[in-house]
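Shown here: the complex without one of its protein chains, the others still in place.
Chain naming follows the written order as A, B and C, and within any one chain the residues start at number 1.
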Amino acid sequence: MTATRQLTYLDAIAEALAIEMENDPDVIVLGTDVGGDFGGAFKVTKRVAAQFGPLRVKNMPMTELAFIGAANGMALMGMRPVVEVQFADFISTGFDSIVQYAATTHYRWGASVPWVIRAPSDGGIRSGPFHSQNPEAWFVHTPGLKVVAPATPEDAKGLLLAAIRDDNPVIYFEAKPLYRSLKGPVSDGSAAIPLGVARIARAGDDLSIITYGSTVHDSVQAADEVAGDGISVEVIDLRSLKPMDTDAILESVAKTGRALVVHAANRMAGVGAEVAAFIGEEAFGDLDAPVRRLGGLDIPIPFSPPLEDAYRVGPHSIVQAIREMVAW
Amino acid sequence: MTATRQLTYLDAIAEALAIEMENDPDVIVLGTDVGGDFGGAFKVTKRVAAQFGPLRVKNMPMTELAFIGAANGMALMGMRPVVEVQFADFISTGFDSIVQYAATTHYRWGASVPWVIRAPSDGGIRSGPFHSQNPEAWFVHTPGLKVVAPATPEDAKGLLLAAIRDDNPVIYFEAKPLYRSLKGPVSDGSAAIPLGVARIARAGDDLSIITYGSTVHDSVQAADEVAGDGISVEVIDLRSLKPMDTDAILESVAKTGRALVVHAANRMAGVGAEVAAFIGEEAFGDLDAPVRRLGGLDIPIPFSPPLEDAYRVGPHSIVQAIREMVAW
Amino acid sequence: MSESLDSAAKLNLAYWMRLTRTLDDALVAMWKQGRGVGGTFSGKGHEAIAVGAGYALGPDDVVAPMHRDLGCYLVRGMSPERIMANQLGKEPGVTRGRDANLHGMGDLEFNIIGFVSHLPQSLPVALGAAMSFQYREEPRVALTFTGDGSSNTGLFHETLNLAAVQKAPFVLVVENNQYAYSTPLHEQMAIEDIAVRAQAHGVVGEIVDGNDVAAVHAVVSAAVARARDGGGPTLIEAKTMRMLGHAIHDGAEYVPAELLEKWQERDPVTLWEDTLLEEGVLSPERLERLHSECRDEVEAAIAEAEKAPLPDPATVATGVYAP
Partner (left out) sequence: MSESLDSAAKLNLAYWMRLTRTLDDALVAMWKQGRGVGGTFSGKGHEAIAVGAGYALGPDDVVAPMHRDLGCYLVRGMSPERIMANQLGKEPGVTRGRDANLHGMGDLEFNIIGFVSHLPQSLPVALGAAMSFQYREEPRVALTFTGDGSSNTGLFHETLNLAAVQKAPFVLVVENNQYAYSTPLHEQMAIEDIAVRAQAHGVVGEIVDGNDVAAVHAVVSAAVARARDGGGPTLIEAKTMRMLGHAIHDGAEYVPAELLEKWQERDPVTLWEDTLLEEGVLSPERLERLHSECRDEVEAAIAEAEKAPLPDPATVATGVYAP
């Protein structure tokens, strides 16, 4: 189980899909354009489409509400559908099937709905308001769902394996800017990484950044930058947003006394608000400075490069926040 | 413009609708079962249905996505549709028409979408997981919407007038447990109460409760209860959640040094997280105790009385939190 | 139509319909007396559809009933006590006090899938079940119900279309009861027969008299058989009338009295009993006994349910997730 190979973030996802489809005939893939020679808008399912064919990698008409609803029914029958929404933005089209049906079923009548929705999210690639969204907050607020957002190839693989094996509906947000741009070591084998356990992406003593998804990398970059000035930053990669590893957060903040919460999604009432509110409530005595949050602006995501850059969090804004917080 | 009459929360809403339909022929009402002699599941539109007839109070087939989408088109043509979703819970069925279309249009191409969606929310009346929801956090997180949640008959009237006159899409959450149970003074005339301005529901010095909707009343009740022990609690009724009156929050917290955020919606990543995170960030120096949050549990809303009571925030849990915070 | 049913089956249908009506009447009465919790729905007028369709399924088939289908829960084997306990929010209820009235009353032991309010969410869920049967090459069928109002929703069409493309073993019964809450058909749609909607998706469409249990049973049985044989999905429009309000609080003043009178003459439960009396399958005495057995069963169920405990509030947050 040692990390032997370097894989892209995308290939790590594709590998996890293949492993679990081999392991378990109840795992099938559904979505628009996922099948055939095409293999998905981002080609994430190309490998499994070729390996398992159309009975297990099924093209759906562009009807998210119905095919996520159908995934609910399959899951109730003991199957483990892995649904791709073409872009995370289109998850809103299947909203009721997720937040009203899947999320509530186990509580109401005790039946499990073990599916995964894979949602390619995030931006920075000039795709505009409808191909760049990070809608995880809607789902973290919804009782009954699990929400995952891997930042590395290793986690992308391990968390997808865990998500598929989990007996609950799990939304798995892929950071699409990382698909091909990020390569990293990936373990052989089929070990899952448990949901709900954060990872220390970079250890440090003076300030904790709590983040997930693509901004983990921006945060590490920022941390490296300020290290030159003797500021030691710890970066906590949450990995799972629901359940959330609150112990890891508290432990880090107890050590550093300063917390900066960062995500790509827009800041207003985002997941970062939950994290910051949690820290303010549970670690008040540890805090040497106010908990700060960085996220996208509270605007639809613009497409033109200068505007999108102004919308997004990046290493530069993180560095600035770190410096201000340390000086507080 | 003096407050001369006592109206129920419901009648105050009905009055605002009637006033604005008289003032402005572009105001029409749409929704399932809103028209005819029936006048809506809660009879909120009965008065205007009788007064203005089926051309202005229009029954829609139970197709929220389409009729909210149609409201988008009407609004683009300069009309001011006021849409009723039968229960706030069903707003998720029209989600894309709200969060993708209406919310983004002005930013993208400069056209106004002046509609109001009236959403009867909140529970406590044994209606179960699909007739008790408080989904405001989804919309507060979505850029481009405005969100309002009146707690009193006076505000219900004044804020609805403002919402209808506003040139943006406004979601107006009605607290349905208050419809007939709450009576209060309501001003004559047609003056609006501006969106984005909070109200001090009860003045106090030792602790600030920041809340909205039905829990304003629970908070005031709790505040009255602890007043006997010499604890002076200020209750801030936000009224508007987006835009939010952050000045009023800061002013109160600067005075009291303690903030408790309360809402009926489930706590996890709710609007209260935004409020608490905001206070933690902007009023850190003022705080004598951690900012605390009370909200519903992170579960679907159960129907059986002992379970629903255990799910909900109420005066009792607020009193307990106040005492703990003051003792901190 | 009733020729294809043997006497035992005919009597069974009579029993389930009468039991349904008796339980339905009891629910209405209790809620009017203030002995209920929250609201409740009556399926009065829908018994022939709920029972006739439910009875056409095999034990391994899956069904997702809606809020007028009390009879379907019964015919699938759910006990009146458990149903009553659910409506009263009691611990032994199907949802253990979590979900209201008939909502959420799923139990996979009976191959019943529970519904949510958001209509018609059960449609794609039942279709997904049908698609799993197909994938696993199991000779099972999934059937679900929906209303005239729900037949206007997008999800109705998306589901039928997907079912058609997949050629899934899926049967959809539309209970056209003339109203969606207060809204009559002509304010909901500009067509006469909902069954024509099948053509939009390349699906077989049928119309049946929803107050004739034998007719419902026959048309559903044929559709189920076709589905099981790989013949794909069927849409069945069963025409009937909602005889009471939308839910218990609704007096339905908006429904013309003549319309109700007209349909009252064709009450599905008595219609079937009269048929069996005429055919000699039932004697008046046997019918009387049937009625009193149903009454006893329902009364016992109420007594049990009323004395059952409420859920323990300490358990409120358990069971949100599968372990």
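The criterion applied here is as follows: a contact is a pair of C-beta atoms (placed from the backbone, for glycine too) under 8 Å apart; a residue touches a chain by one contact, two chains touch by 3 or more.
Values in this document were obtained by computation on a predicted structure and should not be read as measured data.
From the options B:45, B:86 or B:104, the residue with contact to the chain not on display is B:104. Within the full complex, the residue among C:153, C:221 or C:240 touching the omitted chain is C:153.
From the options C:190, C:257 or C:314, the residue with contact to the chain not on display is C:190. Checked against the hidden chain, the listed residues C:46, C:118 or C:201 yield one contact partner: C:201.
Among B:65, B:151 or B:186, only B:65 touches the chain that is left out of the view.
Residues of chain B that touch the chain left out of the display are 28, 55, 60-61, 63, 65-79, 81, 96-97, 100-101, 104-112, 114, 143-144, 146, 167-168. One chain of the complex is left out; on chain A, the residues touching it are 32-33, 36-38, 41, 59, 61-63, 65-66, 86-87, 89-90, 92-93, 125-131, 297-300, 302-307, 309-311. Residues of chain C in contact with the chain left out of this view: 152-158, 161, 164-165, 167, 187-191, 196-197, 199-203.
One rule holds for everything that comes next: only the chains that are shown with their structure count from here on.
Mean C-alpha position of chain B lies 36 Å from that of chain C. Among the residues of chain A, those touching two or more other chains are numbered 96, 100, 104, 107-108, 143-144. Residue positions 95, 98-99, 103-104, 116-118, 154, 320 of chain C each touch two or more of the other chains.
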